[in-house]
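Every protein chain of the complex appears in place save one, which is left out.
Chains here go by letter, A, B and C, matching the order in which they are written, and residues are numbered from 1 within each.
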Amino acid sequence: MAMRKVAVVGAGMTRFVRRAQETARELTWQATHQALDSCGLTLDDVEAVCMGTAPDAFDGVHMKGEYLSDGAGAWRKPYMRSYVGGGTGVFVPIQGWYHVASGMFDVCLVVAEEKMSSFYPHAQAAFLTIFDHTTERPLKPNLLWIFALEMNRYMQTYGISKADIARVAVKNKRNAADHPSALLGDKNITVEDVLNSEVLAWPVNRLDVSPVTDGAVALVLAAEHVAQRITDKPVWIEGVGWSLDTAYWTNRDLAYPRYVEQAARMAYDMAGIREPRKEINIVEPYDPFDYKELHHLEGLLLADRGQAPQLLADGVTERTGNMPVCPSGGLLGVGNPIAAAGLMKIAELFWQLRGEAGARQVPGQPKRGLAQAWGDLMQVGTVVIMGR
Amino acid sequence: MSESSQNLPGTPLSEKDFQDGLILHSYDEMQARYAWDTGTAIGSYLAALKEGFLLGGRCSTCRRTVIPPRVVCEWCFRPMDEYVPLQDTGTVNTYSLCYVTWDVQRIREPEIPAVIEIDGASPLHGILHKLGEVDPQQVRIGMRVRAVWKEPAERQGAITDILYFKPIEEA
Amino acid sequence: MVLLERDPNAPGEWVDDLPVTNRYTFGLAGERFFRVIKEEARILGTHCTRCDRTYVPAAAFCERCLSELTEWVDVGTTGAVETFTLLYVNADGTFREKPQVVAFVRLGDGGLIHFLAEVDPESVAIGMMVEAVFKEPGERLGSIHDIRYFKPMG
Partner (left out) sequence: MNERVAVVGVGWSGFRPVSPDLSYKEMMYAAAVRAYQDAGVDPRRDVQSFITVAEDFHEGTSIFDEYTPDQLGAVLKPMHTISGDGLHGLATGYMLIQTGQFSLVAIEGHSKASNILTLPQITAYAQDPVVNRPLGLNSDFIAGLEMNRYLYESGATLEQCASVVVKNRGNALRNPSAPYGADLEIGEALGGPRLAWPLNQRQAAVHADGAIVMVLASEQVARSLTAQPVWVLGVGWCNDSYALEYRNWSQAVYAREAARLAYRQAGIRHPTQAIDFAEVDDTYAYKELQSLEALGLFRSGEAGPATEQLATAADGELPVNVSGGSLGMGNLLDATGLGRALEVVLQLRGQAGARQLNNVSTGLAQSWRGVPTASGAVAVFSN
């Protein structure tokens, strides 16, 4: 049976800021409103709404999917919130995809929001409660721990240096200088700046880490027959994949993200891609920490294990390189409002593939892009492949 | 999207906007308390900690010894066969030197969280804990370590019944 | 179903709190809505011309069409009790002797949820007209508590 084709036909986003005046519902509305405007649709055209947003602790509202519903345009509509931790931002377009691909709906809004500044005084403290309540939380862990543990294992396994990794932060923050929504764009940042920033949790320094951010992003998805009426430049969702590894994260090797590979294989398979390194023109892997971009490129089979730093060193992943990676500026540069950051990557592919990315435009009229996010206890891979 | 940021929604504020009362705002704190049932596997793990040993579980189908124990093997979905008492020694799989507490307070002497592969469990099977009695600069992946326990009378059946792991002196 | 048994000495439960501490902005619409309550003791709504609805509390957007709402209207400080309840249970779930009288008071096409006071709980009825009782100007901080309660008009 032929699968129904699903296109992205509109996108919108707020600025990514450290602390927003807007309530979470207002931020959500701003992105949603923009996305509809971008493709000339109104709320009457929308049949269902998908919401992606990460821990309730951030916005400080229990069942926050309900709280965000009106801003997402869900009034008296079918509305659901999907949730796979940090992977949510790239999962919610998958959720939109199955809403439309199922044949139940022709036009679907896909919205992601995070207002991390509402967790006060320190958003990072919310992460204590992602650990196992009985066997880990009594040790008072923080989010930096698991990233630092994983980064160290990755460096040790493949002999990668902190300087190799710092280049990712430099590339992405420089790219972000061209993004109007960016929180931390910086054209002049250097590897030394990253290496000399304060040590938070060795091997992680401050500039290895993406910032606490508020923001929202929205997309409009449509079935083929509707998409072709709305736009002559639809961007198709060609493949989707997701995979969730065991919660017993201390019972597996952290050097390689096999869950990302599982998700990628599922998406490549659906998209009919056999040689991803040749067939993917732009990549937006998840980069909440700089080493994660490298780690994820390997999981996506776009680099050999331990070899992603070489791609970076060779300039392959620059915006003008053979395989631009995070031309948006990524989470390190644009900012990391968890779920919204993931969906920002999908919006970036949408703009890039339509040739509408302005100063960030990747040369050579890219045909196909891949976005990926990661989440939970280094456990979830979510992958979307889009093409024109 | 190529427009300038001035046209984009999203209104940035500074901390000073709050301090100066320029922005209406409020505070709240959720009263959220739980008593999670420990159940069979984790209950038994905690009981073992109180006794002063680490408890694992064995899946005979996968020939795998895990820690902490669990009632079902996540790989073959067969019930775990038996508990296995493990050593309180192990090998550092990875570690960090962390200068920030969970609630983002800076500390001068780092905490040293580590994944420690436990002796008697299958390779790469370990637990999260901390290292102590060690110069942070001397910590290495592959370092052999041993649990330092609280006094028996002070143990309550918790992961914190182990204070930390410390290096095993080479004989 | 399972082969492992529970250690008879296993502690039954693990008890802990989930620390969640928040700071909320009142937002684009809330900022003005509550400042006008604080400074002028007036209640404003925002009007959607497309849907012909007046939102109270004022909203930045119309939930029905997502239009930005820029037309602010004074909806007065009196309204009818759309519905009410006598609440005999406290925030922590414990019971209370005397009920809190809580009402939804219709203002514009929305309204406010607040306490009713200066009234015998047994005589409250749906449709009863009530008016907002504000705190003194100096006591108002910009919050829903700047209104003490609603009381019967009369």
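Structure notes:
What we mean here is this: a contact is a pair of C-beta atoms (placed from the backbone, for glycine too) under 8 Å apart; a residue touches a chain by one contact, two chains touch by 3 or more.
Values in this document were obtained by computation on a predicted structure and should not be read as measured data.
Interface note for the absent chain: among A:Ser117, A:Asn172, A:Asn205 or A:Ser243, the touching residue is A:Ser243.
Screening B:Thr11, B:Thr40, B:Thr91 or B:Ser122 against the full complex identifies B:Thr40 as the residue touching the chain left out. Although one chain is not displayed, its contacts with chain C can still be listed: residues 1-2, 6, 12-13, 15-16, 18, 20, 22, 24, 26-27, 30, 34, 55-57, 59, 63, 82-93, 95, 99-100, 102-104, 109-115, 126, 143-145. For chain B, the residues touching the chain absent from view are 26, 28, 30-43, 70-72, 74-77. In the full complex, chain A touches the omitted chain through residues 1, 3-4, 23, 25, 54-57, 60-63, 65-70, 74-85, 91, 95, 97-99, 101-104, 126-127, 129-130, 132-133, 241-248, 258-259, 262-263, 266, 270, 375-377, 379-380.
Keep this in mind: only the chains that are shown with their structure count from here on.
Of the two interfaces, A-B and A-C, the higher number of touching C-beta pairs belongs to A-B.
Our note on geometry: chain B versus chain C, Cα centroid distance of 41 Å, whole angstroms. The mean-CA centres of chain A and chain C are about 36 angstrom from one another, to the nearest whole unit. Multi-chain contact residues of chain A (touching two or more other chains): 19-22, 60, 120-121, 125, 128, 133-134, 138.
In chain B, the residues that touch at least two other chains are 11, 13, 23, 27-28, 30, 34, 36, 38, 46, 158. Chain B meets chain A in the complex at residues 1-5, 7-15, 23, 27-28, 30, 34, 36, 38, 42, 45-46, 66-68, 70, 74, 93-104, 110, 113-115, 124-130, 141, 158-160. Taken together, the chain C residues at the contact with chain A in this complex read 14, 16, 18-31, 60-61, 63-66, 68.
Listed in rising order, the residues of chain A touching chain B in the complex are 11, 13-22, 27, 30-31, 34, 60, 62, 120-122, 124-125, 127-128, 131, 133-136, 138-142, 144-145, 148-150, 152-153, 156, 180-182, 198-204, 214-216, 246, 248, 250-254, 347, 351, 356-360.
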